[in-house]
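This report concerns only the one structure given below.
One chain of protein is taken out of this complex; the other chains stay put.
After this line comes subunit A, so read on.
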Amino acid sequence: MIKARITPASRPGGQWRRAQTITAYLFILPNFIFFFTFFLIPVAGAVALAFMEYLPGSQRFVGLDNFRAVFADPLFGVALRNTAVYTFFVVLFWLGKALLIAYLLDPLSKFTQTFFKSAFYLPSVTSGVIISLVWLWIFNPTFGLLNALLNLLGLDSVAWLGNTSTALPALIFMHVVMGGGSSIVLLSAALARIPRELYETALLDGASRLGVFRNVIVPLIQPTLLYLVVTGTINTFQVFESVYIMTQGGPQFSTTTVVYLIYETAFVQFQLGTASAQAMILFLFTFVLAAVQFKWLGRSVEY
């Protein structure tokens, strides 16, 4: 017995469905053209560049030489370590701050919530350059605001950006203070979705507020937390602007991050191939880290 193959097109209304599919593709085509032209092609170009010696007048395939050069450069290891430390602390404190503020805002009236959410979101729409310049003044070793406060308390001035042990923490502090606005908005939305009865029941059953937070709230907002951890890690791994403006990777490379090193390699030393190899390695690190975070944090997430 021969079974007739039924394809969507041969079914009744198949033509209509095919037309619908084509229409859908046509709708996403303009976006795909832009994505292909301005994202996929440059990314493919960067991958190819990582295996080449690319000079203005000549290009030559060099195999894995650029990757060998990257791993032979002790500065790359320093940059990776700095980036990892920076990312760990910024994401941790950023998220902690955002969670705390969102939790504190949750019981407030809608108007008050909106006011505070806007206030916390404000730095996100301010230019990073301006923020860096303001913080340069705050951290100024002799005449800065932070040291003036320390002096008022009878403490000695600190060369915040001039000391290898304080420069990276100073940048982390700045990012934690200024960042997290969008995380607060997202976490507030996640908290608002939790039915109040769950809190009340837990409290009636004798749970402490901390217990409710840990056992009721955190598990229920875990999808949002996972999203924030992953996107926060990816974004923070690419820190560049503040390093470029405030420290130029110093003192003594203590704030040199991978993206800053990529910039230096490409635009100061004209080594586009090596810079692309650095970028590929950064991409791999970020990808693996995001995958691990998904696997680890996503275990108990229910969507």
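Some observations on this one:
Here is the rule we use: a contact is a pair of C-beta atoms (placed from the backbone, for glycine too) under 8 Å apart; a residue touches a chain by one contact, two chains touch by 3 or more; residues count from 1.
The criterion applied here is as follows: contacts and distances are computed from a predicted model.
The subunit not displayed here is recorded in UniProt as "Multiple sugar transport system substrate-binding protein", chosen from "Rieske domain-containing protein", "OB-fold domain-containing protein", "Multiple sugar transport system substrate-binding protein" or "Alkylation response protein AidB-like acyl-CoA dehydrogenase". Within the whole complex, the absent chain has one touching residue among A:Gln15, A:Thr201, A:Asn215 or A:Gln248, and that is A:Gln248. Only one of A:Asn31, A:Ser109 or A:Thr142 touches the absent chain when the whole complex is considered: A:Thr142.
Touching the omitted chain from subunit A are residues 54-57, 139-143, 151, 157, 159-164, 167, 247-253, 263-264, 266-270, 272.
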